[in-house]
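Once you've had a glance at the structure underneath, I'll fire off some questions.
One chain of protein is taken out of this complex; the other chains stay put.
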């Protein structure tokens, strides 16, 4: 296992200490409890927004704590959802009297732990609403299964909803906006390589030199199918077509597009995929009105990428463009 | 070779097309000539600043074109310095009457090509000064050799010098500032893995599962020595000690610190290195007053990191903090 | 079962999950995210740290401590599921100083009930439920047949082990493995496996009773 780490069991805490040291102007990190809180929390009268999930997806979520996005993030062990204690402490820390929104990615562990935390917080008299993201079109949605995973849309949703919360909008409106963004967005990902969970010490799966996995999530898990390596154009097509079809995107519509790296893929390749995506959507007369290209929701050192599209209207565009100031996303201030 | 690319020979041009599509608000890309120019260039009365080098180091340099940083960047083939034609065209495109600064990383190819370009531009009546960065302490400096390589300091220098140029400072002052930043900064890097030049199709070097290279540059070349894999703390120490000694950093001083990923290393590991660096410098009573943690000057998909320190004074801090708006660095606007 | 037996069951579970840390993680690599063994070991290591303070606790408090510690330290799907299971198990033996055979079966029923209440999985979805459901059935059958507590827990553990094995051909529809669709077939479920290990510890604690 080749990693810039000390002991596997110290990975999360030391990375948190590094975040604290690098971004002490923006965040306060409780390294013991594993909670990253916005510096000036709680903001009185503002809905508090928290999210959380396993570590290994950096910059998500800790990198999105700050003005115009999250009020707190709860990182769990690598690829393991955090525990209710963290979420409860974070909820209390960011409650400015206007209630707290939990943004939960749809994985059994995340959902169950956030569910317990929300129950505990409500028992403490805090108004909590939860929104579960489930944008991964690689997974068939069904009432009888765990349903679709929450992936890339989570990042874009946290930005948009965070901007709305800064306006002082009430919890019901903030959570409605979160559901809207989730409904408006879809994602799909692929892997060129596996990744190594530090405590496991070996790759989660083996992949031949000429193979790739299509339809992966963000936990180093194998995808829906293993296929022969293909060109960036073909891969972009494999990821984008199911998204466009599921969203029923029509000529003339505008989207916010994210080409996201899984952690081990260099930016030069992500721009090649963005070029392919741009050409493909251009051919369908779909406009990329806003975009993000980079590593935003990762799977440790996995090589690969995911594509996320969110159908834009004026309202979403306005909150997307609003100022944000976090370790990983910053504009307008 | 597992990469998100189409044909190896199209890598640079397609990545440029992707950059153009993603950042058309900030930059204009001449894909044929391979030049990335700031949208509103030339800015009348402002010193134009251009840089360039091989591709494969993204976001450097193209990602640093915009307000408060570069006016143009010339990307060459992967790991190959650009040609004088590109640099000359870029120089002409950004000359707003106040002359043009060439920021050149100290590699024979970069130096020779920029030298030819500067001669051609001067022959055309454009005032050109060149500053060569050479901050890599892994390489012994000497009058009789190619000298030290230009690496991480280049990024920080482009930001600081770009901010000064926005104030309308004359060319002599802008180039003096570039020399000052170069004198104030040092870097060193290491690799956990090699990388694959797309046109070569195989790793530049082979490295055992328990080995690493110390003292690498940014072109996938082997380093000064090959040693057994070590912990993040030990690695940080191996990179930082030579820098601190070469700079003769003393207790009580302040630095701008960059922990830079080589392209394939995830952010969680870079924060662990930053934590180690922070603890190490804290022990020497050296303050990290400003910092950057992320992928800024990369070597394709190489796993590894580099550390750069720049001794800060009020002047450098002021220009570091000044607003910048480029694809890869943005704050204050 | 005495209060000491309960403590030995918990100690055995902590040891066995540590021994099977890699095995459970490998199972989770195939159809999950390679952390189930790490998660369970983290939780039971935290419980091990509490052994000194647990020394003076009664049966329900001991079991409740296991549950709340799992909830606070495991995370993932397994944390809330097993945490709720132990909490409900503790509730089922409230006030008891010693457990009869019927108490142990009632505890098992509550344990499974907690997992179903949290996770909403049916038998056949390739989860812990597929080990615990046949285990509870076997235990209830054995109790009705007048078997000893040793026999009851042994049959429950054996049924759990068979149930875990029987998850191999199943298509997962709950948990992370469900994302794999058809590719989840052919692999044993890690959670069902850890459930069978927990029950085997219970049986070993009851040997000779």
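Chains: A, B and C, in written order; residue numbering restarts at 1 for each.
Please note the rule applied: a residue touches a chain if its C-beta (ideal position, glycine included) is under 8 Å from a C-beta of that chain, and two chains touch if they have at least 3 such contacts.
Just so it is clear, the structure is predicted and the values come from calculations on it, not from any experiment.
> What are the shown chains in contact with the chain that isn't displayed?
By the stated touch criterion, the chain not on view contacts B.
> Among the options B:84, B:99, B:152 or B:266, which residue touches the chain absent from this view?
B:84
> Of the residues B:13, B:92, B:224 or B:284, which one touches the chain left out of the display?
B:224
> Tell me where the left-out chain touches chain B, residue by residue.
54, 76-85, 107-109, 112-113, 115-116, 138-140, 142, 144-146, 149, 197, 199-200, 204-205, 217, 219-222, 224-225
The rule we apply is simple: only the chains that are shown with their structure count from here on.
> Looking at mean CA positions, which chain is nearest the middle of everything shown?
Closest to the centre of all protein C-alpha atoms: chain A.
> How many angstrom lie between the CA centroids of chain A and chain C, rounded to a whole number?
Their C-alpha centroids are separated by 32 Å.
> Can you check how far apart chain B and chain C are, centre to centre, with Cα atoms defining each centre and the answer in Å?
55
> Using Cα averages as centroids, what's the distance between chain A and chain B in whole Å?
Measuring from centre to centre gives 29 Å for this pair.
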